[in-house]
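A single protein chain has been removed from this complex, and every other one stays in its place.
By written order: A, B and C. Residues from 1 in each chain.
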């Protein structure tokens, strides 16, 4: 086969791009264009990433010495709670799906828009409303429950739990609506010839994510509703003082929040699948295995939540069951990682910034994945549970996995989204700073956790001080790297070179239209005849290896 | 109209929307069955079936629900993927129920002695100030209720003290499960 | 989940169907998307209610005697009447969808009115039930004061009434939303927006209403009947 996409010479760029096709503030505020909404989400999640990042730096600074330094215990507790809640609910969960996913999904499928564009707009405003409530909680009396809202602490503390949970409840609906929209889009909006085996792996990942969003988030909604009612009326389901069971709350909460972990990481997997193939000029290794493992992870993620409750007073027998199922989730994850590495084999790897992030991801995610194993091993988890080991593990997965993939994906699609090229050298410096800073910050925390440093302590035993200081310094490097990245990306918006329509020579559909795309994405509906990874560099003369 | 595609496949007659239209008799039969089944559960609820009553009621409810879903919601004739979505949802609800119930039912399965210890300790603590845990749920609840009475309704706490005690005793039994 | 769209079709197409949104190619695609979207929405509704059902089952497991004693205070007859009313409304709704499938807008409007009527009866019965509970102090959580009104229920009945009000309350909110949507559909039908080839909004309204019915089918025996 020749090219994956029927070549239809793109019209000379006479049609204005989506950025300028309509003008004025209102044209943005009421837009139903998935690309504009993607950018609006991008700006919002970046704003919250910045806020929560600053909170993280404040936390690390307080932890520089074992004693209380410049924050009271109450302030520290509020700051770590807000760091967690904002990062989870306002940054990571919407980051890849709502920002990049919104922008790319219809483009990758060859559609003009998502299935329900107005629902998409609504979803953005619902998210904003949720964010407003969370901010209101911060501005009134704060929130000090931890992002997990465990009862009975959350039913008895004096802080603004109801405002904050209402915010999360509302933001959850945004997540549901986005997921619903994406599932329908993938099912009904594919361009001619785009069958399930020709979808880019990013679409598979977003699809799996959307399925989880639809199935898990409603349970979060009802959990938070019950929590709000418990706090205001004391109905006695979660609050032991009224005859309820606090461990039941943890079941309710983690039934959503464990799958939510995969809402956060699966889209990252999708991005890496794209980065690894495009920048090594090679067909992805094991397309079906990667696609189906996304779906498998999505399904299995629903039956492993009990590993958050191994020491919570959950029945030991349930612990055994959940431990076993948790290991089961490791298998598809391992398959993915191996497939990415195998994709590099006999490729022609071009080291630009996006590729650097892809390679960094393989390191950080491997660490994150492997350190998940002791946490799923029952007896070891008893020791490591709620220590810095857990903190380090999920930061390796959430930051080292999702955020690194997200930033990598941002660099990869930046020319398409903005029509501007960024400075590659600046990008590589940023990537190096992020990678080093990140590893220094969190690798140390594995050792801390193993030696028994509990989570959520604002003051700690002096034995831990050296490692805490190393970690704090690492976090400063990480912060500098991220700020640096922000600066040169913003700079490129104004001073960057104009981007060609396909700077990386990718084959998937989003690169077959101009940069930035026109309002309806394609001048004419594309027809797909082959795989999205069928690069011209692939040597087809040799025998074997066809799909 | 050669260029109309759906799900990546060409569509022959894009204008036609194929929908199954059920005859009136189907709807009448279904609503009749639903009324009969409702009458059945209602009648059964007066008979004392003991624990079996939950099973009977749930089976009847499932039959009723299936009728509504299959005929009123047209799932029987609809896109098979919708059926998949619906059944998939039920399976996930099942996972949620099953695993949570499994935990709650098997708690302390490995610690039979604990029960004896707790009883013994409760006797030890009887009359002492240090009351903790399950044993004082009723007292704490009674206190909350007393607060409410004190603030509204005009009921004096003293009049109902006896009631509370009786109340608390029974609750104690329930809470000790 | 309506299918109408503010934008006129932006590209030249054989179809100039005013109901076809710009980003869809065919009515078939648009209808199928809307219906799939609705089914997914119903899935989220089911999962949301499942949390309450689970809370109920666990309550039963923890305090079986209390639940049995407390549920005697709910009116079986009110619940039974409401069941019949809601089933009837489901029936009329289904007939409404059938009418519009056959292109009969007049009959659709009649059926919508009947359905709304049933929904209103349901809410009125609910109102009387709730006010009785309020009077007897059978309120959720810390507002439970039935023992001051001469109703002695052993155990922790405030939890039962908490769950009762949560379940029926959330269901009631869904009924109210359903009534509003049907009223809107009634108005739109009057404006001639629906026809035999364009009725997915009615169909989705029907799906939603049947789901509300479906939840009640389980709520009724669990809360009112089961021993």
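Everything below uses one rule, namely that contacts are C-beta pairs under 8 Å (C-beta built on N, C-alpha and C of every residue); 3 or more make two chains touch, one makes a residue touch a chain.
Just so we're on the same page, contacts and distances are computed from a predicted model.
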Record-based protein name (UniProt) of the chain missing from this complex, from "Cytochrome c oxidase subunit 2", "Amino acid/amide ABC transporter membrane protein 1, HAAT family", "Acyl-CoA dehydrogenase" or "NADH-quinone oxidoreductase subunit B": "Cytochrome c oxidase subunit 2"
Chain not shown: contacting residue from A:40, A:284 or A:509: A:284
Touching residue (missing chain; options A:28, A:64 or A:460): A:460
Residue in contact with the excluded chain [from A:38, A:53, A:240 or A:306]: A:240
Touching residues on chain A - with respect to the absent chain: 66-68, 73-74, 77, 144-146, 150, 152-153, 156-158, 240-241, 243-247, 280-289, 311-313, 316, 319-320, 323-324, 327-328, 330-331, 334-335, 337-339, 341-342, 344-351, 359, 362-363, 366-367, 370-371, 373-374, 376-383, 385-387, 447, 450-452, 454-467, 535, 537-540, 542, 544-547
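Following the convention adopted for this analysis, only the chains that are shown with their structure count from here on.
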Category of the chain touch graph - line, ring, star, complete, other: complete
Pair of chains joined by more contacts [C-beta pairs], A-C or B-C: B-C
Chain whose mean Cα position lies farthest from chain B: A
Cα-centroid distance, chain A relative to chain B, in whole angstrom: 34
Inter-chain centre distance, chain B versus chain C - centres from mean C-alpha coordinates, in Å: 17
Centre-of-Cα separation between chain C and chain A, whole angstrom: 35
Shared-contact residues (touching 2 or more other chains) in chain B: 5-6, 81, 88-89, 92, 96, 100, 104-105, 137, 141, 144, 171, 174-175
In chain C, residues with contacts to at least two other chains: 25, 29, 32, 36, 40, 43, 47, 50-51, 54, 58, 62-63, 142-143, 156, 158
List of chain A residues in touch with chain B within their complex: 187-188, 190-195, 198, 215, 219, 234, 240-243, 245, 247-248, 251-252, 255, 302-303, 305-306, 309, 313-318, 321-322, 525, 528
Footprint of chain B on chain C - complex, ascending: 14-15, 25-29, 31-32, 35-36, 39-40, 42-43, 46-47, 50-51, 53-54, 57-58, 61-63, 65-66, 76, 80, 83-84, 87-88, 90-91, 93-95, 98, 101-102, 142-145, 147-148, 152, 154-156, 158, 197, 206-207, 210-211, 213-214, 217-218, 220-222, 224-227
Residues of chain B defined as touching chain A within the complex: 3, 5-8, 10, 81, 88-89, 92, 95-96, 99-100, 102-110, 134, 137, 140-141, 144, 171, 174-175
